[in-house]
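Reading through the structure tokens given below for one structure.
Of the protein chains in this complex, one is absent; all others appear in place.
Up next, chain A:
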Amino acid sequence: MTKDSSVRNKVLPTDLLSKSQAELEAVPDDELVTSYESMRDQKAPEDETYPNIRRLYGTPLEREKDRREVRARADACDAEMQEWYEKARNQPCTWWLKNHLVAKHALKSCLACGVCTAQCPAAQYYPEYNPRIIVDAVLSENEERLAELLKSDTLWYCGQCGSCKPKCSRENNLMGLISSLRFLAQLKGYHLHSVRGRQQYAMRHLCGGNLWNRACTLYFRNVDAANHPDFGPRYAKYHAEADTQMVRLGASPDRPGQFGGRKLPPQTLAEFRACVAWGGTLALWNQLERCAAEDAKKNGVSIDEYHDRVHREG
């Protein structure tokens, strides 16, 4: 982490909540992290809740804190998988297909029968999507064709349902193969060529932000009525009183507990983060940040604007 804090007026932790990433740049790493954590761990005097979690999630502050924490953690970590993924970025696509743990076991052989495509829900919705063609591109071992696939929108259409798997006479794992290819697309920065691929930056801070900060992929406040107008007014009414309804039902919104919405103790979060880091994931998250910063600059927008834009584009 950088420590070059010049003499400044010390900001109160809550002051950081309304700041953009550009404004937060001047705040040193340790102060940013400490401020975030002190706000997060501040318990309400009247009950067992941690009311600032709801104020912090999804903010530019949380994203900036995550960027710096992940960068520093990756720099300090000598995990062999992190190194493996960083090196893999510069290898040919065919190397990845033969060496990535998921990709190398995903395809046994292919009869080109097309049953994967015939019953694929995504192929029914997106006429240009065809998982059989993806398999064909992989089996071609043609670098140019593979790069074109990794830069396409169609790569991102798979719904990861696995409907293809029980149908395939060769027991191929297309769901795993496609996910592996998407991973490679991001490592190589090819996802920036596709509007669907660019959405990964929003995913990184939505699901990845929840993982890093709350050790869950989905935080109950993400599923609010503003983000889900498709859920209708009855759900909006429910979500407006989600905290009390959850407590009534035995869940633990922003408080210690065993079920939905629980705030995990620091040791659990630390162990979870260590597992994420030792598995090499931070190499991807750092690469997504580099790509997003570059693309935002190219488009003349701030990183916060870029984050919001890729969330809405599609």
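Please note the rule applied: a contact is a pair of C-beta atoms (placed from the backbone, for glycine too) under 8 Å apart; a residue touches a chain by one contact, two chains touch by 3 or more; residues count from 1.
Heads up, the rule we're going with is that contacts and distances are computed from a predicted model.
Trainee: If you look up the hidden chain in UniProt, what protein name do you find among "Cell shape-determining protein MreC", "ABC transporter permease", "FAD binding domain-containing protein" or "Cysteine-rich domain protein"?
Mentor: Looking only at the record, the undisplayed chain corresponds to "Cysteine-rich domain protein".
Trainee: Could you tell which one of A:94, A:163 or A:302 touches the chain left off the display?
Mentor: A:163
Trainee: One chain is left out of this view; which of A:27, A:53 or A:79 touches it in the full complex?
Mentor: Spelled out, the listed residue whose C-beta touches the missing chain is A:79.
Trainee: Taking the entire complex into account, which one of A:41, A:271 or A:294 touches the absent chain?
Mentor: A:271
Trainee: Touching the left-out chain: which of A:87, A:170 or A:237?
Mentor: Residue touching the absent chain, from the options given: A:237.
Trainee: Using the document's contact rule, name the residues of chain A that touch the chain not shown here.
Mentor: Spelled out for chain A, the touching residues are 79-81, 85, 101-102, 105, 121-122, 124-126, 156-157, 159-163, 165-166, 175, 179, 182-183, 186, 196, 199-200, 202-204, 206-208, 210-211, 215-220, 222-223, 227-235, 237-238, 240-241, 244-246, 248-252, 256-262, 264-265, 267-268, 270-272, 274-281, 284-285, 311-314.
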